[in-house]
Each structure stands twice: as C-alpha cells, then as structure tokens.
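A single protein chain has been omitted; all remaining protein chains appear in their positions.
In this document, chain identifiers A and B correspond to the written order of the chains, with residue numbering beginning at 1 in each.
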Amino acid sequence: MATRHSRSAARLMMAPAVILLMGWMLVPLTMTLYFSFKRYLPMRGDSLERGLDWVGFENYVRFITSSSFWPSVQATLLIVGGVLVITVILGVLLAILLDQPFWGQGVVRILVIAPFFVMPTVSALVWKNMMMDPVNGMFAHLWRFFGTQPVSWMSDASVQSIILIVSWQWLPFATLILLTAIQSLDSEQLEAAEMDGAPVLARFWFIVLPHLGRAITIVILIQTIFLLSIFAEIFVTTGGSFGTRTLTYLIFQRVVDSQNIGLGSAGGVYAIILANIIALFLMRIVGKNLDR
Amino acid sequence: MGRITLDKVAKSFGEVEVIPPLDLTIEDGEFVVFVGPSGCGKSTLLRLIAGLEDVSAGEIRIDGKDATAVPPAKRGLAMVFQSYALYPHMSVRKNIAFPLRMAGLDAAEQERRVRAAADVLNLTDYLDRRPGQLSGGQRQRVAIGRAIVREPSAFLFDEPLSNLDAALRVGMRLEISELHNRLKTTMIYVTHDQVEAMTMADKIVVLRAGNIEQVGSPLELYRAPRNLFVAGFIGSPKMNLIGGDIAARHHATTIGIRPEHISVSPEAGEWHGTVGVSEHLGSDTFFHVACEGIPEPVTVRVGGEVSLHHGDAIWLTPDPDHLHRFDKDGLRVA
Partner (left out) sequence: MARAVSTRRKIITTAVAWAIGLVIFFPIFWTILTSFKTEAQAINNPPLFWGFDFTLENYAVVQERSDYMRFLWNSVIIAGGSTFLGILVAVPAAWSMAFVPSRRTKDILLWMLSTKMLPAVGVLYPISLIFVEFGLLDTRIGLTLVLMLINLPIIVWMLYTYFREIPIDILEAARMDGAGLRQEILYVLTPMAIPGIASTVLLNIILAWNEAFWTLNLTAASAPPLTAFIASYSSPEGLFYAKLSAASTMAIAPILILGWFSQKQLVRGLTFGAVK
C-alpha cells in the first residue's frame, strides 16, 4: 500500500509501544515462572540474595492439592457463571426494551448505564452496608416490611451477594453492547420476516437472537476475562471468607497474607494459563474482525 | 510541459505480479484514458505515475527527467481521487488553497489563485462551506479546483465520476473535457466506463490483467480492435461475436459485427431469425434476434421507430465492410 520510506518510519513509531508492552509482559512473567519453581518464604528467612531452593513442580502440586484449591475453583465458577448468566439474559431483555420507543429514553439509558462507572470499591461497600446490611440495609427494611426475617447476606448468602453486586456492575456493559448490536440490525430484515408472516416471538428467535450471537459471544468472553480477576469486590466485602475465596483471591492471599511466594506464583501461572485459554477464543473473534 | 514516459515499468505485490513490464508514452497536452474491467491494474498504474506506490522495476520519466524515486509531492502532478478525498475539517477555500499553502505561497497569491479556480468551476458562492455541506457534483469540482490551482504538469484522475449519478456524470464529463481544451495540460484519466473513454480521450489505453491490450484513438479502437477483448470492450451495445461455421464461412475463427452494421429485412438476408426482446430508445431501436445456427442472440440497431414484434421472423445481413475477423488466438485478421 505504501512506499518504503513510510514503512521504516512506521516501524520506528511503533517501537515505544511494543517495547514497553514487551517489557511489561516478559519481565514479571519470567519472574513469576522462576519463583514458581522455588521455595520462597520471606517470613522464614528465604531471600533472593542468599539464593532460593529449586523445588521443581512441588509448588504446582501443592497448589492444586491444598484443601482450599477446589473450593476456590468452585467459588470462581459459581461467581463467573452466575454473573454471566444474569448479565447476558437480563442484558438481552434490557437491550430490547431500551430499543423500543418510549418517553425519556435518554434518561433511562443513563440510569441503566450508571453502575458501570461506579468504582468497584464504592459499589461493593454501598451494597454491603446500605443495601445488604442485616439491620440497616434497604433489603432488611424490605424483608421486614413483608414480615420475614432479614437475611445476613454477607455470611449466609455470601456467594449470591457477590454475584448480585458484580452483576449490577456488569449488567450495563452487557446491555450497552447488546443494544449497540441490536441497533445495527437491518430493519429491512425484520420487515421482510414480518411480510413472511413471522410473529413477534419467531422474529426474536430466528432473526434478533442469531444477529446478537456474535455480540453475546464477545460479551461472554470479555466479561469472563474481567470476572476471573475481580478483586476489590471481595476484598472490601467478605475478604475471601464464607466461600467467596476465588482463584484470584486465593493466589492473592498466598502471596500477600501467607507470604508464600513460590506457591502463589505457581497459582499465578495456573491463572495465566486459564486466562489465555479464554483469551484465545476472544482473539480469534477479534482477529477475524480485523480482516474485514 | 507534461510528457510522461513509462519504461519497462512493473509492479508486484509480494508474489503477485499486478503489472508486467510495460512501456507507454504520454505526450504533452494529451488526454489519455486508461480503461479496463475492474482489477485490470489501471488504478495501480496511475498510482505508480503519481508516486503513491513504488515501482518494482523500470523507470518513470516526467519531461525527460527520471522521477522513479521522486516522492509524490515533488513530481509536479495533481490528482483527483474517486472519493474526492477532500479535507473534511477545512472549508472549500482552505481545501483548494492547501497545495498552495504547502508550496509556501503568500496569502494574497493563494487567495488570487483560489478565486480564479473557483470562478472557473462555479464555486465562488461555496468557498466558506465545508465539504460535508456540498453535493456530490460540487465536491467533485472542489477536488478539481484543488488540482488546478497548482498548475501541475499533468492531472491524474482516478475514476472521478463513479460516485456521481448518471445525469451529473454526463455534465461533469463535458466540464472536464472543456477544462482540458482550455488548459491544454496533460491529463491521465482512469475509468472502467468505455463511454467515458470514447467521449473524452485523445488516446485510449485498454488494459487487461496489467497488460496493455491496445493503444489508440477512440475511433481507431472502434474501427480496428486489435483483438477480441478490445472488440468486446469498446462500443455500446457490445459487438456481436460469432464463432463456429458462420465464422468459418468468412475464413475466421470468430467474426465480430457491431449492432449498427447489420441490416434488417423481412424477406431475404444472410441469417434467419426471430425477434426477441426489443429496446425502444426513441432515436434508435435495439432488437435481440435469435438466429438459426448462432447460440447467442444477435443485437441489431435500427434507426428510429420500427414496428417489429416479439416472435416476428426476419432476415439479418452484416455489412461486409464492417465485418471484423479474428483468428484462433483472438487476434485481428486484416
């Protein structure tokens, strides 16, 4: 497309971004890999200066055989899966609703999107205290109003609480993307289906939903990547107790609380592999889009 | 001055050879049209001349000087793009003045030349508008204005009319021809529309798959197409091309006869057939006639209104003076 001169200039302009990201990726990654094969407990006197003992795959084995590993996988799956189901289903419904003509569309859209802009620590604390507190929370007032015993959300329904909070944060994202996708649907297609005698539900099922297929896939993949690493929401609410210790949080605790760097690093490598598997699917979709 | 010479110029993108080595000379003041079906390499050839693409081999000379390695800005050429490529954030005045500003002319001189160009192109009332507020034809004129203020040694047009509607296209065609008559500057014009080529060119270059099929004046191409491709491409409606026994009778593999060179008779003639679809244009009538022994329907032009109906049996006779004969390689036989 272009001349030789511009090509060499282009390479030069790309260099800073590429080098920075390369360093940002490779340096810590190499260190994590290195630590994952070492015994490294700074609290017990291990230090980089004195050299670390090579322990092979011991950290990897210990990480997955520890009693907290499977519960953390379970918590991760529950939270990620729960949020995905809620946000995608409600997101599709909300997107369709917001696509209908009604008074105050702009304002309602702003109301619906707002939670996405609330910083995670704020939304977690607001929900924990002002909505879910068993004495003074809004839910407790509601429960009492209907004559039932308020729920101790954070201890008795901790996973559900986290799912609720995180869904609230991510529902706007799903809605917004799906709404954008719906609006790109060619209205002539729907009109053709209508002329062909398809009723509303059939039009939704055979035309709208397939059209949304790609957008839904993208929502699922991107959310999965972000949801796998939710941190602040757990950090400020349950602190990982009551069955809300996700894989991310477990690794965090291994590194920060118990200061077992080797073990935490092995967990980190697992997390990186897991994220990359999902990333691969996402990149294939995004990559296809690039070819246009 | 604007004499452009291509000497064994070739272009490949990676493995793919888009233009095999070709030679071409464009004389000063000539209006040359590159014509061919899409993908024939005509736009690439234009971009090579412009300097927007590097040549893979060969030499481009402008007024005798080697310009092969000269960047586009320094070649002294001006280009009008298919998409007009106007700067959306600048007013019409700024758009037209842009090349002058780049050349470092002072503001007064810029304004004088912009005024002159706007005057020629009927843009005076629109100088302060943005491109987004103009119609397609007006945008086209701004693009031309931007090209003429530089007083280039040659204009390059890349399918400039293909985004306009049919009526406007005819008008702009005349305007560009008029401009050429007045400026007498070399113009190279790329199009896939053979009508544009026939009506505007001094010299037509027919391209196919990067190869030059024929170079000549419009009438040379019309009268004596060098091969089957040119024969089929130039002229509207298309020349009838007939093979088989009928061609053999004329000592050729394929014969070609233009619709306007066939006479029609109800009683007698060379080919017998039945009238199919007829197209009435008022001035002319075109009949598509299914003839015995000819697989494709033969197109015939008859002047004025003629009352023949679907299913009528008629006789056709090709005018022997205008019969084109081609050999088995598709080349013209004299």
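We adopt the following convention: a contact is a pair of C-beta atoms (placed from the backbone, for glycine too) under 8 Å apart; a residue touches a chain by one contact, two chains touch by 3 or more.
Computed from a predicted model, the values in this text were never measured in an experiment.
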Of A:73, A:118, A:159 or A:185, the residue in touch with the unshown chain: A:118
Sole residue of B:2, B:36, B:99 or B:259 that reaches the chain not shown, by the stated touch rule: B:99
Omitted-chain contact residue, chosen from A:75, A:162 or A:176: A:176
Those residues of chain A which, in the complete complex, touch the missing chain: 1-2, 6-7, 9-11, 13-14, 16-18, 20-21, 24-25, 27-29, 31-32, 35, 94, 97-98, 100-105, 107-123, 125-131, 135-136, 138, 141, 145, 168, 171-173, 176-177, 180-181, 184, 187, 214-215, 218, 222, 225, 228-229, 231-232, 235-237, 248, 251-252, 255-256, 261, 264-265, 267-269, 271-272, 274-276, 278-279, 282-283, 285-287, 289-291
Interface residues of chain B (partner: the chain not displayed): 50, 52, 71-74, 77-79, 81-83, 85-90, 98-99, 102-103, 146, 150
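Basically, only the chains that are shown with their structure count from here on.
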Where chain A and chain B are represented by their mean Cα positions, the distance between them in whole Å: 57
